[in-house]
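A protein chain is absent from this complex, but the other protein chains hold their places.
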Amino acid sequence: MSESAEMGQRFAPVLESPLHYVRARHRNPAAAAVTLSERSACILLNLRGSPENEPFRESVRAVLHVELPEVGRSADSELASIYWLGPDEWLAVVDQATLAEPVAALRGAIQGHVSIVDVSSAQSLLAVQGAGVAELLQKASVYDFHPREFGPGRCAQTTFAKATALVRCVGEEHFELIVRRSFIDYVARWIVDACAESGCHISGT
Amino acid sequence: MLQIYCPYCQELREEEEFSPSGEAHIARPRDPESLSDEQWGDYLFFRKNPRGLHREMWHHSAGCRRYFNVERDTVSYVIARSYPIGEDPAGAMVEGHDHE
Partner (left out) sequence: MSDSQRRLPAGGRLDRKQKVSFTFDGRPMWGLAGDTLASALLANGVETVARSFKYGRRRGIVGHGSEEPNAIVQLGSGAATVPNLKATQVELYEGLEARSVSGWPNLDVDVIALLGVFARFLPPGFYYKTFMAPARLWMTYEHFIRKAAGLGRAPQNPDPDRYDKINRHCDVLVIGGGPAGLAAAREATRQGSRVILVDEQSEMGGSLLSLGGSEADAAQLQWRDQTLAELEASVDVLLLPRSTAFGYYDHNFVGILERLEDHRGLTSPGRPRQRLHRVRARQIIMATGAQERPLVFANNDLPGVMLASSVRTYINRYAVIPGQRLALCTTNDNAYQLALDWQEAGCDIAVIADTRPEAEGVLPRLARERGIDVRTGTAIIEASGRKCVSGALLAPIHAGGKSLTGPATPVECDLIATSGGWSPVVHLSSHTGIRPIWDDEAIGFVPGPHADGPVAVGSAQGIYCPLACVEQARTEGAAAALRAGQGAGESSSPSPDIIAALEEPAQALFLVPHTKTTSRAPSQFVDFQLDVTAAAIELAAREGYESVEHVKRYTALGFGTDQGKLGNINGVAILADTLNQSIADTGTTMFRPAYTPVTFGAMAGGEVGDLFDPERYTAMHRWHSEQGAAWENVGQWKRPWYFPVAGESMEEAVQRECLAVRNSVGILDASTLGKIDIQGPDAAEFLTRVYTNSYLKLAPGKCRYGLMLHEDGMIFDDGVTACLGESHYLMHTTTGGAAGVLGWLELWRQTEWPELQVYFTSVTDHWATATLSGPNARKVLARVCHDVDLSDEAFAFMDWNSATVAGVPARIFRISFTGELSFEVNVPANFGRHVWERLMEAGKEFNITPYGTEAMHVLRAEKGFIIVGQDTDGSMTPDDMGMDWIVGKNKSFSFLGKRSLERSDTRRTNRKQLVGLRTVEPNEVLPEGAQIVNTPDQAVPMAMQGHVTSSYFSPSLGRSIALAVVKGGRNRLGEKVFCPLADGRNVAAVICQTVFYDPDGERQHV
């Protein structure tokens, strides 16, 4: 057993996901038009590279089994979801159970001027679902999330209340919010307040 | 409240997502040390502030974090176009043309 693994066992590190404390304090109402659930145990990677860098695209394809998505879109494979952030920037979300060391795998595969940064603790991934989702998004953001403009597979970084978020449409009445960790308490409180009439259920509480 | 087309996100977005970044097309002098104080002062401090068409830089700070340029009428606020840094649209833009 390596020294670090030994230490790991001795200290049994306790992971606290960004939404940890909100979940602990929130009381779910009897009825709720919006459900929030946090996805944890993910590895988040910020990928930077030129979209013209074919070896870069190829190695992402090879390691994560998914194509780098085009402007304003996301793409999924059984290993990872990738979100477009900017013309040379993507966010990859990898399930820790399916691929434990994506950074090493990508670093090993990728050549040239690219940047791979582990930001696993930097964000909270929230699934937001329910009949009240459309109205919640309209209250929170200046972006137009109407299904005609923003269907499944679309993603956008925009304002959310007085913070920002990466929003993805998963399906009907089903969106994904990715919010910076330090803002998550504020954002969650804001959502609960905005859903005061219709109710907000936070799973895990 | 403006609505600005981000050439990278390729759609109109609300002004809240952007930060203004001043006049566009101000190139940093290649050799600052060779400039007189006055020339350096011009680069640092002096801006056109025209009445009419104006090329200005915006930062999509809450979106894709890219800088780009916008051609905006400072009277009507109509935005004629947005274009990426490095492009200099050849259109015959007469800066600050008279509105009367």
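What to note about this one:
Letters A and B mark the chains as written, and numbering starts fresh at 1 in each.
Going forward, a residue touches a chain if its C-beta (ideal position, glycine included) is under 8 Å from a C-beta of that chain, and two chains touch if they have at least 3 such contacts.
Bear in mind the structure is a predicted one, so any value in this text is a computation, not a measurement.
For subunit B, the residues in touch with the chain missing from this view are 1-3, 14, 19, 21, 27-28, 31-33, 35, 37, 40-41, 43-44, 57, 59, 61, 65-67, 76-79, 85-86. Annotation for subunit A: contacts to the undisplayed chain at residues 3-4, 7-18, 21, 46, 48, 88, 113-115, 117-123, 135, 138-139, 141-142, 144, 146, 148-149, 161-163, 180-183, 185-187, 189-190, 193-194, 196-197.
As a convention for this text, only the chains that are shown with their structure count from here on.
Of all residues in subunit B, those touching subunit A in their complex are 8-11, 13-14, 16-17, 62-66. Against subunit B, the residues of subunit A that register as touching in their complex are 71-72, 85-87, 89, 142-143, 156-159, 164.
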